[in-house]
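Just dropping this structure here.
All protein chains but one are shown at their positions in the complex.
What follows is chain A.
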């Protein structure tokens, strides 16, 4: 249950090894979160993440979860809720893919969509339904500024995030007034293992900044948070750039 100051006590992370998610989990454990469930593909990294949070005083469960296997999502997520209320679900899994290679291998490109969008839809719905049944809680979905307008350099990933983003917005509107809060998180370039080796870009940010924005957005019940905040204006400008010009931009 959230307390009067909006601090949650329990957290389910879908994509349990995500750097952004774990940084957020650490920030929340430093406040009132005591129960953390890390759902992800079993790995040493996932166990290490659990141990790290245990070391910070949380009770941590590890649950096997593969975003690419939507048939299992409902059962896996329902079991987590059956063991106790979840105040916040953080949908964090995602793959960046390799645009150039994926463009030449359609099946590989489809896998990016399978994880980011298809997996997001089934896991997002399963989580939202469970939250509705308990009559309270929040679902934070990590989208990306890349979904705001697909760029030629990154449109496969970008389109999956566009789909996920639209899905989460609609879900949020559907659930408005039921006690379930859906929040879309749109980070720009974040220095994590996902972007390792990629050249830095303007407005690049850190997992800590994203975590802070998520925690604050949940407390304020924001429906969308941009990280860094300037992206809201950058993207609203970019959205209106005419196609012929946008096409030529080197971004």
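The rule we apply is simple: contacts are C-beta pairs under 8 Å (C-beta built on N, C-alpha and C of every residue); 3 or more make two chains touch, one makes a residue touch a chain; residues count from 1.
In this section, contacts and distances are computed from a predicted model.
One chain of the assembly is not displayed; among "Electron transfer flavoprotein beta subunit", "Rubredoxin-NAD+ reductase", "Oxidoreductase" or "S-adenosyl-l-methionine--l-methionine S-methyltransferase", its UniProt protein name is "Oxidoreductase". Of the listed residues A:2, A:73 or A:161, the one in contact with the hidden chain in the full complex is A:2.
Listed here are the chain A residues that touch the chain not shown: 1-7, 9, 31-32, 34, 85, 132-136, 177-179.
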